[in-house]
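Yeah, one chain of the complex is gone here, protein chain that is, but the others are all in their spots.
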Amino acid sequence: MQKGFQYLMDLKELYQEIILDHGKNPRNKKICEDFNKEAKGHNPLCGDKVHIYLRVNKDKKVEDISFEGEGCAISIASASIMTEVLKGKEFNLSKKILDDFLKMLKDGTKFQVNSLKENEKISMMSLSGVKKFPMRVKCATLAWHTFIHAVEEKKINANTEKV
Amino acid sequence: MQKGFQYLMDLKELYQEIILDHGKNPRNKKICEDFNKEAKGHNPLCGDKVHIYLRVNKDKKVEDISFEGEGCAISIASASIMTEVLKGKEFNLSKKILDDFLKMLKDGTKFQVNSLKENEKISMMSLSGVKKFPMRVKCATLAWHTFIHAVEEKKINANTEKV
Amino acid sequence: MNIKSVKSQFPIFKKKINGNSLVYLDSANSSQKPKAVINRLSHFYENEFSNVGRSVHSLAVTATNRFEESRDIIKNFLNAKHREEIIFTKGATESINLVASSYGDKFMKEGDEIILTELEHHSNYVPWHYLRDKKKAVIKFARLNENLEIKTDEIKKLITNKTKMIALTHISNVTGGISPLEEIIDLANSKKIPVLIDGTQGAPHLKLDMQKIGCDFYVISCHKMYGPNGLGILYGKKKWLDLLPPYQGGGGMIDEVKKETITFAETPTKFEAGTMQTAEVVAMGEAVKFIESIGFKTILDHENQVLNYALEKLKKNNSIKLIGNPEKKASVLSFTIKGIHPHDIATILDEDGVAIRAGHHCCQILHEKIGVSATARASLGIYNDKDDIDVLDSSIKKCRKVFNI
Partner (left out) sequence: MNIKSVKSQFPIFKKKINGNSLVYLDSANSSQKPKAVINRLSHFYENEFSNVGRSVHSLAVTATNRFEESRDIIKNFLNAKHREEIIFTKGATESINLVASSYGDKFMKEGDEIILTELEHHSNYVPWHYLRDKKKAVIKFARLNENLEIKTDEIKKLITNKTKMIALTHISNVTGGISPLEEIIDLANSKKIPVLIDGTQGAPHLKLDMQKIGCDFYVISCHKMYGPNGLGILYGKKKWLDLLPPYQGGGGMIDEVKKETITFAETPTKFEAGTMQTAEVVAMGEAVKFIESIGFKTILDHENQVLNYALEKLKKNNSIKLIGNPEKKASVLSFTIKGIHPHDIATILDEDGVAIRAGHHCCQILHEKIGVSATARASLGIYNDKDDIDVLDSSIKKCRKVFNI
């Protein structure tokens, strides 16, 4: 039962209050006004879908960001958290934050980006519980990969099968 | 070694003098004159090939029969023996003889056709050694199946894969 | 049926999942394997292994005999008329690709129509989609009724004199609904339209009789019926298999090869290109023996009991919505819980050792129809019992706790 107990703890960590909150009441879940970049993402195995909208200014700053989509608590919470964290940030910084996020999910490394605010870190870290649930990592990363597709204006949809 | 010895005996039975003789000096290995029926047969697994030629008269009697082909001792001997046995016989009788031959190879049953001469029986029975060598049964039956194809004027080649 | 003794034949149930006994409710995805099948594989590799049909040495003779014996076992199991009607493939998916490609190449032209249903698995749609692309053919989807059942009338409506194929599933892998094959095949026969049955979910749960069913093609995946991975069966009426061109090309399926021309062997050989899955074919013979050792009637009775028990129990749980309500149903139970995504359900259930599947189950058309992108699915095998359902039920209740709803 030792292992069963550990797993229960893992589950509680996976579905932290903050995730459940973002999952139930996602922020920026809409089509943002005057968006000028967008991309769709899809996780073919479970059917999770996300559509990211960005309004980017000449200085490559994300003035506004929003999403639409459907999926599990993890993927919706992750998209919601992402929009909160990346809004107002520059492209290059965004990419670094994304790297940090992916690395955290992969091997738990600490964030490299210094400018992240404490609450941003906390909300990103709330997703670190997926580390113990390998099949759920794709749920947590879908929105982020799709963001990159939007930024780079890739023609093909983001597809977690690939990444 | 008991089993090894038995097998050696089986081998001697398979390659009886009479088989080796027909294999080395096949009878009726040519294109017979004025043939009016023919068929090709093929064993795709080993590459054995046979081409049967028949001259049949109005009374459905096999006036002449011959073959060309290449293959192992068993298949050549079998074709050679077949031509000797079936020459001069009527279609219907030939089919009965063929049935007898196939049954002998399958379960060793005695011949039903009474009119077979002793030397015909002996040469046909010389092929019964293949019973113990299942993969070689197709070699022994190729010519016979092809004969039926010739008689029935089937469009497709006889193919031991099928039978 | 003594479920304990059946279950004990499946080694995997000795395993603990997160400290709990395994409650395997994902058999529609792939079934677990009995010891006899696993042992047959090992035994074959350890004692009898050789390539089949291509050598004359003793090992090859044995292997070839075992291989062809399996074909006979399966022929009898399906009550096919001829052994040449049994073709070994990689799986149901390849079987359907084979038919769509070979039949399509030979018999379809621009504007010809294929009738599918909204219930089909992607494997019974994508290959026809290729054909649509290639031949400029038309695909029509028969609509399901409110219970998500296939109704013969809906198919009848779509038939025209251009209809060249009707392809539908025997049992839905989402609703568990059993299709009215008899009616549909009678209808199709009367119009001389060939019918392909996707039997991937049918074969593990229903007694099959090809001569009685009367379909032209029936496809099976062995891994869903207690058999090995990587093996499928295509049953086809001999009259069709004789007519169809070969599918893949390679060793073993030819008659004669020259630089300018190639002639092909006859069925089943012409459809079995390259080295076959000898060990798997032999092991599949053992899977059929395993099924027959219990008996289909016993299996059906048992699975139906467990299914009905599950339906009763889950219907009492107000937070659950069942997907589809077919009158005739077997072994599959899909559902959603308001406010909790199926993926999250699956993760939480897994904590208790309950293995279910979440997603669209390769049926996106159906999911689009019902307006959800994913559902949770519990599906039964011969080894499940009412205790499994009790664990499922209490585990489902836990989901709401984790989600605080």
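First chain written, first letter: the chains are A, B and C, and each begins at residue 1.
Just so we're on the same page, contacts are C-beta pairs under 8 Å (C-beta built on N, C-alpha and C of every residue); 3 or more make two chains touch, one makes a residue touch a chain.
Keep in mind it's a predicted model, so treat the numbers as computed, not measured.
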Inset, instruction - Have a look at B:C32, B:V56, B:I74 or B:L116 and name the one touching the chain we're not showing. - result: B:I74
Legend entry - Hidden-chain contact residue, picked from the options C:K90, C:K135 or C:K329: C:K90
Inset, instruction - Go through subunit A and note every residue touching the omitted chain. - result: 42, 44-46, 133-136, 156-157, 159, 161-162
Inset, instruction - Using the touch rule from the top, list residues of subunit B that touch the missing partner. - result: 1-5, 7-8, 11-12, 14-15, 20, 24, 45-49, 70-74, 76, 133, 136, 139
Inset, instruction - By the contact definition given up top, give the residues of subunit C that touch the hidden chain. - result: 11-12, 15, 17-18, 22, 24, 26, 29-30, 32-33, 37-39, 41-42, 45-47, 49-51, 54-60, 90-94, 96-97, 121-123, 125-127, 129-130, 139, 141, 221, 223, 228-231, 248-254, 256-259, 262, 273-280, 343, 346-347, 349-350, 354-359, 362, 364-365, 368
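In this section, only the chains that are shown with their structure count from here on.
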Legend entry - Centre-to-centre distance between subunit C and subunit B (centres being mean Cα positions), rounded to whole Å: 44
Legend entry - Separation of mean Cα positions, subunit C and subunit A [Å, integer]: 37
Inset, instruction - Averaged over CA atoms, how far is the centre of subunit A from the centre of subunit B? Could you give it in whole Å? - result: 75
Inset, instruction - Would you give the residues of subunit B that are in contact with at least 2 other chains, written as numbers and ranges? - result: none
Inset, instruction - Specify, in ascending order, the residues of subunit C that touch 2 or more different other chains. - result: none
